[in-house]
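With one protein chain withheld, the remaining protein chains of the complex are depicted in position.
Letters are used for the chains, namely A and B, taken in the order the chains are written, and counting of residues starts over at 1 for each.
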Amino acid sequence: MDNIFDITGMWVAVFLTFCIYSFLFKDNPFYKFTEHLFIGISAGYWVARYTQDILIQKLFNPLFFPGNKPHDWWLFIPLFLGIMMLLKLVPRISWASRWPIAFVVGTTLGITIIASLQSDILMQVQATIKDFQMKPYVLFIGADKTVGNQNGKVSLQELDQFKKLLGQFPPKDLDKNGKIGMAEAAKAGLDERFFKFLDTSPPDGALSQAEMAELTAARQFFDKPDFKEFIASADHDGDKEISPAEWRTGHLFSGKWYVLTQACFNGILFVIGVSCGLIYFFFSKEHTGVFGMASRLGIYFLMICFGASFGYTVMARISLLIGRMIDVIFAFHWLGQQLF
Amino acid sequence: MKREIPLMMTFIIGVVLIIQFFVPHRPFGVLKSTFANWTNIIAVFAILLGILSLLKVHGEKISRRAEGWYYSVVLIFAFAITAFFGLSFGLGEKVAGGEMRNPFFFIYKYGFVPLQGTMFSLLAFFVASAAYRAFRARTFEATLLLMAAFLVMLGRVPISQKIWGKLPYIAEWIMKVPNMAGQRAILIGAALGMISASLRILLGLEREHLGRD
Partner (left out) sequence: MNLLQILQNIDRRIIYVLMFLSVIVPLVKPLGLPIQTTAPAENFYDYIETLKPGDKVALSFDYDPASRPEVHPMALALAYHCFRKKLKIIAPSLWPVGPSLAAEIFHDMKKEFPHLKYGVDFVNLGYISGPTQGVSQVESLCTDLKDARPVDVHGTPYDELPILKGVKGLKDIRLVISLSAGDPGIPGWVQIANARYGVKIGGGATAVQAPQFYPYIQSGQLIGFLGGLRGAAEYETLVGRKGTGMAGMDAQSFAHILIILLIVMANVLFFLEKQQAKWKG
């Protein structure tokens, strides 16, 4: 950091930081000055930002200075509505601001109703019961490090089994959209549970190119002629099993690790927790009897949820303090280097 | 008619955009992108309205010589300088040979960023003070909340592995199972509430957003 602008700026930032932290001791003129400075700079920033990015680029240029394109005269409507919005400052005609408010509200609601229904209700309900299935125990190299033999590692035998589950992927029968349906996947030997596990974005009964990419990469890895020797060389402690650390340090295939079997216990808890939580929020019926018990259980789940949120909130606030302290320490470290 | 026209506008626009989801072809698809674009532009005027109100309040404070009026001078001066540089010299994101030289970008990097960061970082101190003064395990639910908070706070930092190797897994399990169930219940409940409130607004049953006569 050699130039005078950055050095000056750094110390201005440190000074302003200490002015704000002085509030912790007591309210004082330095804090008040910095607070008002902050509000003024913020307001100026937003005015400059929005004027440049939206008013000029999306309104005035297409309306008055479109260059080679034709004038978009329809933009007089949002311009007119925008000016009506500013009339809120004039008490006698402040009612005019209702038109632009109505326009914004209508657009916002129209777009978010369906989006919210699809993503926050339908897909969430679907995901809740996704794990509530009794799946037989099969090899899995879990994303959460659970593996087939329950001690956090995978043996060569289990890797062979995993390879069989991949089948002869990718198959040649792709539909015209470049996807593979369940039937084609089964013909190629892909296990049905694997298919359902991958078909998530969106779960439309067909695997897209992006969804298949991980399997293709995995298949290429397992098909290497020296695959077995490669794996054996990664087994540093010689226990005939590969731990997650050995897998990573051996630079073995770093594609996604698949969870084919999930603990049924977690699945049951999901369903109970979500159902009881929703029951708690249903206030049209009195919370008595069995309904009341379910509601109480829902409260317990929500309390754990709020506790976790509180923990993360504390983490977030402290992270902000750490961020500022790092900048302050950097400034003093630089000063120390200049002086000594 | 001062309320009826806005209510009609909300209804027609909302319905058109809901239809657009199922019939994305002309004219609905075009209307959707057009309305979204216009909404962006009107939203900017709403923000300008807020800023003008702010300047009006502080301008009145200066003219009345109210208590602390000199701080309002600082505010208006800072606003004027920042807005002037931003509108005159551009926003300064240009990366040319690794340099960014622009008075607006200087104010952003050494004024706006540290000030905003520091203001929010004050909350770390207030959280510590509030934790000591207010967080009491008076009921079973409060105890459950605090225990979950302890386990998550401990499990998410590296020192937890030195205390007990299983703590990070417990914290992760709390996040992935009971927290997720609770969050999902809140998410679904909030989405249902939002949809019902939206329908009420679209149908004109809720008119609070239009203000009073």
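General remarks:
Keep in mind that, in the parts below, a residue touches a chain if its C-beta (ideal position, glycine included) is under 8 Å from a C-beta of that chain, and two chains touch if they have at least 3 such contacts.
All values derive from a computational prediction rather than experimental measurement.
For the chain missing from the display, the contacting residue among B:I13, B:V74 or B:M153 is B:M153, taking the whole complex into account. Contact with the chain that does not appear here is found for just one residue of B:L7, B:A124 or B:L144, B:A124. Chain B residues in contact with the hidden partner, per the touch definition given at the top, are 32-33, 36, 39-40, 43-44, 91-95, 98, 100, 105, 108-109, 112-113, 116-117, 119-121, 124-125, 127-129, 131-133, 135-137, 146, 150, 153-154, 156-162, 168, 172, 175-176, 179-180, 183-184, 186-187. Panel shows chain A; residues 24-25, 45-46, 49-50, 53-54, 57-58, 104, 107-108, 111-112, 115-116, 118-120, 123-124, 126-127, 130-131, 143-145, 200-202, 204, 208, 210, 213-214, 217, 254-257, 270, 305, 308-309, 312-316, 318-326, 329 of it touch the chain omitted from the view.
Here is the rule we use: only the chains that are shown with their structure count from here on.
On chain B, the positions that touch chain A within their shared complex are 2-3, 5-7, 9-18, 20-21, 32, 34-49, 51-56, 68, 71-72, 74-87, 90-91, 101, 104, 106-125, 127, 131, 141-142, 144-153, 156, 172, 174-192, 194-195, 198-199, 201-202, 209-211, 213. Those residues of chain A whose C-beta lies close enough to touch chain B in the complex are 5, 8-10, 12-13, 16-17, 20-21, 23-24, 32-52, 54-55, 58-59, 74-75, 77-79, 81-83, 85-86, 88-89, 95, 98-114, 116-117, 120-121, 124-125, 127-128, 144, 266, 269-270, 272-274, 276-278, 280-281, 298-315, 317-318, 320-321, 323-324, 327.
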